[in-house]
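Note that this complex is displayed minus one protein chain, with the remaining chains in position.
A, B and C are the chain letters, set down in written order, and residue numbers restart from 1 in every chain.
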Amino acid sequence: MEQTKTLKLVPELSNEKLKGLYKQMWLIRYFDEQVDQFFAKGMIHGTTHLAVGQEATAAGACALLSDEDKITSTHRGHGHSIAKGGRVDKMMAELFGRTTGYCKGKGGSMHIADLDKGNLGAMGIVGGGIPLAVGSALTAHMKKLDYVTVCFFGDGASNEGSFHEAINMASIWDLPVVFFCENNQYGMSGNVSEMTNVENIADRAAAYGIPGVVIDGNDIIEVINATYEATERARLGEGPTLIEAKTYRWKGHSKSDAKKYRTRDEEKDWRDNRDPIKRFKEDLVEAGIATEDELETLKKAAKQEMDDAVEFAQNSPMPSLDELLTDVYA
Amino acid sequence: MEQTKTLKLVPELSNEKLKGLYKQMWLIRYFDEQVDQFFAKGMIHGTTHLAVGQEATAAGACALLSDEDKITSTHRGHGHSIAKGGRVDKMMAELFGRTTGYCKGKGGSMHIADLDKGNLGAMGIVGGGIPLAVGSALTAHMKKLDYVTVCFFGDGASNEGSFHEAINMASIWDLPVVFFCENNQYGMSGNVSEMTNVENIADRAAAYGIPGVVIDGNDIIEVINATYEATERARLGEGPTLIEAKTYRWKGHSKSDAKKYRTRDEEKDWRDNRDPIKRFKEDLVEAGIATEDELETLKKAAKQEMDDAVEFAQNSPMPSLDELLTDVYA
Amino acid sequence: MREITYLEAVREAMSIEMRKNDDVFLMGEDIGVYGGAFGVSRGMIEEFGPERIRNTPISEAGIAGAAVGSALTGMRPIMELQFSDFITIALDQIVNQAAKLRYMYGGKGKVPMVVRTPSGSGTGAAAQHSQSLEAWVTHIPGLKVVQPSTAYDAKGLLKAALDDDNPVIFYEHKLLYKTSSEVPEEEYSIPLGKAEVKREGTDITIVATAIMVHKALEAAAELEKEGISVEVVDPRTLVPLDTETIIKSVAKTGHLVVVHEAVKRGGFGGEIASMIAESEAFDYLDAPIKRLGGVETPIPYNPELEKAAIPQVPDIVNAVKETLTKKAVAK
Partner (left out) sequence: MREITYLEAVREAMSIEMRKNDDVFLMGEDIGVYGGAFGVSRGMIEEFGPERIRNTPISEAGIAGAAVGSALTGMRPIMELQFSDFITIALDQIVNQAAKLRYMYGGKGKVPMVVRTPSGSGTGAAAQHSQSLEAWVTHIPGLKVVQPSTAYDAKGLLKAALDDDNPVIFYEHKLLYKTSSEVPEEEYSIPLGKAEVKREGTDITIVATAIMVHKALEAAAELEKEGISVEVVDPRTLVPLDTETIIKSVAKTGHLVVVHEAVKRGGFGGEIASMIAESEAFDYLDAPIKRLGGVETPIPYNPELEKAAIPQVPDIVNAVKETLTKKAVAK
C-alpha cells in the first residue's frame, strides 16, 4: 500500500474509494455552486447556507461510515447529506420544493434528512442537533448496536448551552458519538476569536474529560484519520471525542450577506492557498493513486450528475395542497 | 499583623471583622437549623434548602464585598443572604410568609433578595442566576462602575447550558464577575463524579480561557483569599474567574430527602472532621485573634439574634389578600 | 377493586410497559434511588437498573434532546421533567425538534416519546415551581397533550401515551399525586382524545381540567343542594381535544363554565370557550360563557395568597350561579 503511506492515511482505503471521495468533493461543490446560482436567479425561494470550501470535512468525516452509522447535520448541511450517501437529485428536488425531494418539499434546504442512509437530518436550530446526536448514541449504547453517530456543528454552535449539556451527558455515559466541529471561523458574522476566549474549540473537551483534537479541515486525509480514531474509540465504548476541523466557507453566510465582517484578502487566501479539493488532487496525483486525467474525468462525472439532478428536480411535480395537512402525526 | 500571617490571609482583615465572620457563620447555621425545625414541625410551608455545613463559602466569599458589590444566589441561598448583609428577622419573616419579610411573603425561601445590599436575589431555577450575574457585570462594565458581581451556583448547576453560555459571554467581554461554584458533591441526589467527567468543576475554566481555582470550601481563609484574588482581577478589568469550593451539605437536599444516595459514614466524616465553623474557631484561637470565651459569646449573640428574628417573624402580620395582585408590573 | 394513588398509577403504567418493552426507558433528574422529586419512580431503579432508570445531570435541554434522538432511532423514552416550569429550558428540543421532525422530513421518522411532568401550585414552592403552562404545548402542531385528573385516568392515559408514536406531554398535577381511586391491576388504555363526563347534569356544563375537575365536582355537589344540576366534563387530553363530547354537553345544558388552574389570560380555556363560541353549540348558549383561571400574577409563596391565585370551589359555585342568572338579552 505504497500510496496510502504517502497519503499518511491511518485506516486503509482503496484507491477506488479515494477517487470516489474526490468525485464526491466535486459533487458537493457543484451542488452548492448550482444552488447559489439558482438563488441568485430567484429560482429557489427561502434561504440557503453553502459549504463551498468545506468539502473535505463532510467527505472526510463520513468516508468510513456505513449506512448504519448516523450523522446529525446543520443548516449548512448539503455536503453532509451528499457525503452520507444522499442523492443529489432528491436533494435538488427538495430545494425546488418538489414531491420527489427528500422531504416532499416540506423541509427545504435546512431540513434534508435521509434516515435510511443514517442521515438523521439537518437542523435549522444552531446547536439543536447536538443533544439529538447524543440520543442517537444512547440508542446504540442501550440496544448494544455498534453504530457510531457523528455530530456536525459549527464554531458558533459551540457557544450554545445545548453543546455543553449534550457533550457532558455523552461524556459521563461514554456514548459512541463523535462531536465534529466545523470551525469555519465565523458564525453568521461573528469571528470565533471574538465569540470565544479560547484558541481552539477543541480546548473545550477539557470540560468533559474527553479527547479534543484540532485538525486541518481542508486536508481530507487529516479529517479521515481523526474521524477514524474517534469512531474506533467510540465503538470500543471509550466514549466521545471532540474534533475541531479548521476550515473556511468561501461564500457568504446565507443568500444575502455583504461579508463586511471579513476582508476580501482573507477570502482570497483561503480560496487560493487552502482549497481542499485542489489539495486532495495534488495528494492523489503525487501518491500515484490517480492521474490528472482520471481526476478530470471524475470531476466531469460529478458535473454530469449535478446536471441530471437539476433536470430531475425541475421536471418533478409540485406537491398538491392536500400535502399540507399530512405527516404531522405518525 | 502577626495573626493574619498565621491565618495565611492575603487581604488584610481586622480582628473585629474576623470575629464578625465567626459570628456570621453561626448565624447562618442557626438560621438554617431553625428553619429545619420549623419545617419538621409543619410551621413553615413550601420547601427549603439548607446550607448547614457550607457556612464558610457564603461568609468567605462575601467577606470583602461592599454593599455596592452584587451577588446572585440560589435555591440554597439563606447563607448568601446573611453573608451579604441580610437581616435574619426579615428573612425569617419571609419564610413565615409575612408582610415584613424581604418579599412581603410573596417569594419565600427560594427568592429572598435584598437589592439595597447588593443581593440580586435567590433563584429557584438551577443555573438561572448565572446569566443574570453576567448582566449585572455588564452594567458595571458599561457604566464604568467598579462593583463586582459574585455569582453563586452549585456543582449540579454547572451542567446547565446557562452556565456555559453565560461564562463564555463574560470571558469574551472580560466582565467583572466571579463564578463561585459551591461544590457540595451532590445535586439533588446525583453525585458530581457521576454527573460530570472531570475531576474538578474548575477544570471547566479551560473552556473559556479564564482562571479556574479549586479551594477547600470549608476553610474560610482559603475562600476569602481566592475570592479576593478573583475580585481584584475582576476590578482591574482582567475578567472573570471560576472558583470551585469543595464543601458538603450536612442535611438532605430539601425538606424531604431519605438521603439514600450517600452513606451515613460519609456524612459523619464531613460533620466530624471538616466542620467549617469548628475549623475557623481553632484558627482564630491559635492565631490569638480571639479566646474561646470570646467566641462563645459571639456564638450566643448569634443565637440571640436568631431568637429575636423568630419572634419578629411570628409576630408579624400576614399579607392581606389585596397583596395578591400588586407588584406584577412596575 | 383495589385503590391506588395517582402517583402509584403513573408508576404502575410505566413499570408494566417497561417489563414488556425493552425500548421503553425513563430518563430524568434524580429518578434513581431518590425516586424523583415527587417519588413517582421510587423503587423502579431497583427493578429496572440504572441503564433504564437513567439519572441525568441537571440539563433539561440535553435530556429532552437525548430523548428526541433516541426516539428517532428506535427507543421509546419517557422523560421526567422535574417540574413543568423547567420546560422553559427543554422547549427547543420539544417544540422545534420533536414536534416538527416528521413533518419537516416529509413524513419520515417518528418521535415516540413521553414527557411526564408535575405541574400546578399548592405546594408553597412559589413562582418558579408552581406554574401550569400546558397551553404552550397545545399551540404546537405535532405534540399531544394529556392532563389526567384521577389515578384511573392517569394509568390508562399514560398507557395510551406510551403506545403513541408521537411526542406526548403528560401533565401530572402535584396535588393529585396522593389522591386515590379504583384502578385495575392489569393494563388498559384510555384513548387520547376522549373526554369523560365526570358527572352528569342538565343545567350547566363545567369543563374542568386536572385538579379543577375535583373542585368542579365539589362545586357541583354544593350546587345540587340548591337544585342546580351540573354536568362536569373532563377533556383529559387537550390535544387531541374531544370537541364532540364538550359540544354535546353544552348543547344540552345551554350554559358553559370553563375552569383551569393556569393563568386565565392566554390559557387553554380560551380555546375551549372559543371552540364553543364558534360551534353549533353557540346557538344553544343561553348566557355568556364564563372562564375561570389563575389570576394574572406569578404564584405567590404565602399560602393564603397562593390559594387566592387560582380558582377555588366557591369561585366555581359563584361562576355557575352568575352564568345561570345572566341570560342572554339581545338574542
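Following the convention adopted for this analysis, a contact is a pair of C-beta atoms (placed from the backbone, for glycine too) under 8 Å apart; a residue touches a chain by one contact, two chains touch by 3 or more.
This structure is a prediction, so every number in the text was calculated from the model and none was measured.
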Visible chains that the absent chain touches, using the contact criterion stated earlier: A, B, C
Touch criterion as defined above, residue of C:Ile140, C:Ile190 or C:Ile246 at the omitted chain: C:Ile140
Touching the absent chain when the full complex is considered, from B:Leu7, B:Ile28, B:Val134 or B:Leu295: B:Val134
Touch with the omitted chain, as defined above, among A:Ala40, A:Met188 or A:Leu236: A:Met188
Hidden partner interface residues of chain C, rising order: 61, 85-86, 88-89, 91-92, 95-96, 99-100, 103-104, 126-128, 133, 135-136, 138-142, 239, 262-263, 265-271, 273-279, 282-286, 288-291, 295-298, 300, 328-331
Contact footprint on chain B, counting only the chain that is left out: 70, 72, 101-107, 111, 113, 115, 120-121, 123-125, 128, 130-140, 142-143, 161-162, 165-166, 168-169, 172, 326-330
Those residues of chain A which, in the complete complex, touch the missing chain: 45-47, 94, 97, 103, 105-111, 123-128, 156-157, 159-162, 187-190, 194-196, 257-258, 260-261, 318-319, 321, 323-325, 328
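As a convention for this text, only the chains that are shown with their structure count from here on.
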Where chain A and chain B are represented by their mean Cα positions, the distance between them in whole Å: 46
Whole-Å gap between the CA centroids of chain B and chain C: 37
Per-residue multi-chain contacts in chain A, two or more chains: 161-162, 165, 168, 172
Junction residues of chain C, two or more chains touched: 56-57, 59-62
